[in-house]
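Only one protein chain is missing from this complex, and each of the others stays in its spot.
Coming up: chain A.
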Amino acid sequence: MSLIERECRHRKAEGMVRVSENHVVWTAQRASDGVHPVRVPIASVSSQMATPAGAKSALIKLVTVDNPKGIVFDFGADGAASRNAVRDVISSLLQLRVAGSSSAGIAPSAGAAQPQQTQPVPPPISLENVSPQEAHRRAEILNKNEMVSQMHAKLVLEQRAVSDADFWKGIEFRLRKAKEATSVAQQQTSKVATARGMPTALQTTVQGTETDAGTQTFRFTPTQMHQIFVEQPEVHRAYKALVPRKMDEQLFWKKYVQSRILQSEFATGDRSDMFAKFQMEAEREEGRELRQRAEALRARELQLDRRDDHKSVHNEGAHCMDDGSSAAAITIGNRKSKYMPLVRRYNRHGTLVLDSIRRGVAAASPSAGSDADTNAQESETAQTSSCWEEPAFLRDHPMLDLEAEMDEQYLPLHIQNVRVFVDNYVSDAPSNETSANHDTARTSRDEIVRHIKRWKPSPDLLLQVLRTSQACSEMSFSSLEGSV
């Protein structure tokens, strides 16, 4: 899983750089550019360099063991923000690598430990200026989100790379961004779902997978079943009537497949199987619905049955109907058997697709109390009569990627231990001291948790905390994985 993805150029080819926990991978957008993908293991990165702010182009250069000249990624003149994001992630990974190697007892290289000794090590956790609510919230986050917990343990408690306050500042910032992104995504998703409705294409024919001994296996997903129910009302009726009272679901679908195969092979529209009865019911129901809908047709020019035909009065009436003629007999026979079911299937499918959109819009439209039906009807009418227009969410939320990149707000991260970000850093601290620090940190953390558990806030405060914690628990922390 990639921690971050950004567009950048490599060897003048457009592409995408992805940073995962172990690798930095760049792939070209078009294979035709002829540039092969680049895959750099984090473990092999010896140093990372970046152009200063305000430079002509935002670059990152990764020097690896195998490639001392470095691999350059160009984020473009306006890509400083993207570059910085990628740089930060790579830096944190490098830091983790260093920390991991140090904790595993890897011997640090000589001459690199001097500056660290001069840096004051921040206290593991400072509870000054932290309200009980905030402390409770932090504890919740640490308990629920393993990723944050691990980071906290590594960056704050073990390595003391950042202070506890700075760590939580960063977490706050990420949480806020994640919340915003989640709410926008939810908003868009809900609107898209109502606007898209059903697919235009019809359900394709039932096809099984061939197995041994000439048997075929048919698999129905819930989506396929739903689609079948929508497109074939008789099947839905049969399902409701028969399952599970008279047969189990598997047998029902087996009979359905048999019916479909027989229908397609013998080209008969009239089903003589268990669906026949339900088909007749569905057709009757459909006929009634058609008449109701026809009554509601407002556009007079579309009311074909209300026309003054040119047909002479002599040749009108029941005795002149084409039903009795031989041509009509053949045609009607043909229609009944194959053609009309086909036509009705397509016409009904179109109606269903359109109704699904209309229902979505009607449901989304605000209506309350006794005005609910009226509002729904109005919205239906409006939907029927109004022309298509761009969805609101597209208008309200312009695509920022297509516009000039905006300056993102970054919180300054006060790094006490700069050496953890420096290449070739090897801690010269004795291993027993490190483990002692770890023990202290864990003890402190446990004390905090215990303290919080014992603490009894006032009811108002508790309510506020609960709200906050609920909001936190609903958030997705996936965006945090590669950001901190």
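Assume a contact is a pair of C-beta atoms (placed from the backbone, for glycine too) under 8 Å apart; a residue touches a chain by one contact, two chains touch by 3 or more; residues count from 1.
The definition used in the following text is that contacts and distances are computed from a predicted model.
Colleague: With one chain of the assembly withheld, which option in "Aldehyde dehydrogenase", "DNA 5'-3' helicase", "Ribosomal RNA-processing protein 43" or "Polynucleotide 5'-hydroxyl-kinase GRC3" matches that chain's UniProt protein name?
Modeller: "DNA 5'-3' helicase"
Colleague: Could you tell which one of A:F173, A:F218 or A:Y339 touches the chain left off the display?
Modeller: Among A:F173, A:F218 or A:Y339, only A:Y339 touches the chain that is not shown.
Colleague: Of A:A77, A:L202, A:A241 or A:M280, which sits in contact with the chain we cannot see?
Modeller: Among A:A77, A:L202, A:A241 or A:M280, only A:L202 touches the chain that is not shown.
Colleague: Could you pull out which residues of chain A are in touch with the chain that's been left out?
Modeller: Answer for chain A: residues 200-202, 204, 290-291, 293-294, 297, 299-308, 310-320, 324-327, 329-331, 334-335, 338-340, 342-344, 346-347, 349-351, 353-354, 357, 383-388 touch the chain left out.
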